[in-house]
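A protein chain is absent from this complex, but the other protein chains hold their places.
And then chain A:
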Amino acid sequence: MPEAPQLDTVAKAAGSPDSPQPFAELGMKDDEYARVREILGRRPTSAELAIYSVMWSEHCSYKSSKVHLRQFAEKAPRNDALLVGMGENAGVVDVGDGYAVTFKIESHNHPSYVEPHQGAATGVGGIVRDILTMGARPVAVMDALRFGPLDAPDTRRVLPGVVSGISFYGNCLGLPNIGGELGFDSGYIGNPLVNALCVGVLRHEDIKLAQAPGPGNKVVLFGATTGPDGIGGASVLASATFDEESHAKRPSVQVGDPFLEKLLIECSLELFAADLVVGIQDLGAAGVSCATTELAAGGTGGMRIELDRVPLRDSRLTPEEILMSESQERMMAIVSPDKLSAFMDVCAKWDIVATVIGEVTDVTPEEAERGGRLVMTWHGETVVDMPPRTASDEGPVYERPIARPSDQDALQADTPDQLPRPANDAELRAQLLRVLAAPGIADPSWVTRQYDRYVLGNTVLATPHDGGMVRITDDGERGVALATDGNGRYTRLDPYTGTQLALAEAYRNVAATGARPHAVTNCLNFGSPEDPGVMWQFAEATRGLADGCRELGTPVTGGNVSFYNQTGSTAINPTPVIGVLGVIGDVRDRLTSAFPADIDDARLYLLGTTRDELGGSAWADVVHGHLGGLPPAVDLTAEAALGRVLSAGASLNVLAAAHDLSDGGLAIALAESALRGGVGCTVDLTGDPFVALFSESAARVIVAVAPTADAAFQETCDRHAVTATRIGSIGGDALRVRHATGGFEIPLTELRTAYESTLPSVLDGE
């Protein structure tokens, strides 16, 4: 923030129209600044400039993505389960018996590079408050993480820091971490992806919305005091390209206090239960600016705030800094005057500081027409007088130029067909072990064992299974399952198909737990929107997701866009991370990915069709360092049918295990299921054994079936027109592969060593 030696008031602004203002330093373009002057009919005060600069930042306004995100609503399939759609803090999905769940994923990429521990920690804190704000009790978190190469020196700075931040904050909040992703690629070395997901449970009647109706109602700020942390975070960190000076921006990263957030959760839930709030909003990016403008715009449009009443951690903060501060663990509530005393009592019980900082006001029809009227004073002097809707809802919208990257054709023409394939069984065997030990595929326990997966006592499935699952109440058997997936390599080759593959994989992962997929959230991680090539990737990806969701009948309920993920002019591979939520009527029916060791002669089936599809595959990457060609074809009809078989198979108890095929194909799925179950298998492959093992054709899972359930299983597959191919049997203490001209076997002990050694060998001692 520039120095503000003297208070800049509305009166002063009107009298000094030509006074130069640092709008460019705050990330505003010339025409955006001109529009602010036009809205206000004068130059903005420095406090107003602070509000517009953060609210119109890419991070808060979605100005580059909005035109593309609209199709999620326009193409949304009809789904009666959706109680609250996009636009609120998070979507709400009916799960039956009067219960609903809300879930959302959000990025905290840039802060996590600058200060990995606090950056990742506050990412968890932010998404948890989003869920809490909907009126829900947060019940689980997941995280999708992507880093530079495992052995890169900076990865050894960033990865342990990010993991310790998530562990510190999530564990201390008492939320089980039930899964996620861990990926590595050289493109993420200066720009890790830290995407955090939270899911919460609520009763239908408890849904809270960000709104401030009722003139005379009080505006209460509660939670942490406001300090100088994170000032400019929204506009400087999230909306500008990374460069060498990033380390100098360290003070822009917020510092988290999970203990206070835990108290804030319990306090808020008690306030909700006693019906003491009319509207509520969490303070995340853009802090007080965002909460006041959004709450006001969602209500009468009128609000009066005495900024000098905001409790401060540092008494020297100026009005502009208070407006931009991103201090964590703060909430803003709208409370009717007759309930204020009870509200304050609950806050006192939880040792939460709560302060009335203003009230909801009426607006004239003319003011309403202009977008409402938000007035803020500082020790009696007016420093803000603006229509809040112009900041919260009417920010700039850009149709950014779009151009297919010039290297796209060459990239797609460089197919994996010319790569040398394993020539014999010894090479097949060696390459299987190599792919299994690759950092993005190997055992992630080094990371996940630092997360509490047990707390709250309702975790039914967690890492390493295909999706996480929690029981939503103690006294029932209803549950929700969640999975996140994304593959930047596929998306780089073809953003439309790649995004649908991410959706399909998350859908399949949820189905493989036995749950029925219902709704979608997304975290769209891309490079600079000012690069036409990146915008082409973004346009294709969003079109792919919207089309895919329509076809699968799973609406997008919310999400987050993260642009400017690049170092210098080099963008990351476009990485949309897709989260799918599913519902299961009886969690006791859940499926795991572990082969059953206790069923004699369990049969192993492959569901789906395998084609020669190795573009963007783990094999091409790990064995040849190659990225080219086209990703596997998408068949969403087949995915939906597969989902129905898995869901029916789980509820009819005809499946003993299910595991989806993705990175590394059948080879990796067999190895993982065998290791998780502690029992081997023997498979007989037809056709080219290399393609059978390493192809990444979509819409495939392996399932284990007890001999006694075989007839019912076949019938289930027939009913849903899914091809089931018997590929072998479960048993023994090795992975045995046989084919027409030979075969090989790998003892489980050898598989385990390959799978479990990779991360510890690099990260232990860090």
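The rule we apply is simple: a residue touches a chain if its C-beta (ideal position, glycine included) is under 8 Å from a C-beta of that chain, and two chains touch if they have at least 3 such contacts; residues count from 1.
Simple rule for what comes next: contacts and distances are computed from a predicted model.
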Can you pick, from "Phosphoribosylformylglycinamidine synthase subunit PurQ", "DNA polymerase IV", "Amino acid ABC transporter ATP-binding protein" or "Glutamate/aspartate import permease protein GltK", the UniProt protein name of the chain not displayed?
"Phosphoribosylformylglycinamidine synthase subunit PurQ"
Among A:Asp257, A:Asp443, A:Asp485 or A:Asp547, residue touching the chain not depicted:
A:Asp257
Which residue from A:Thr225, A:Gln450, A:Asn653 or A:Thr725 sits in contact with the chain not drawn here?
A:Gln450
Residue among A:Ala438, A:Val460, A:Ala641 or A:Ala658 that touches the chain left out of view
A:Val460
Contact set of chain A toward the excluded chain (per top definition):
164, 167-168, 171-174, 257-260, 262-263, 350-351, 448-460, 471, 474, 587-588
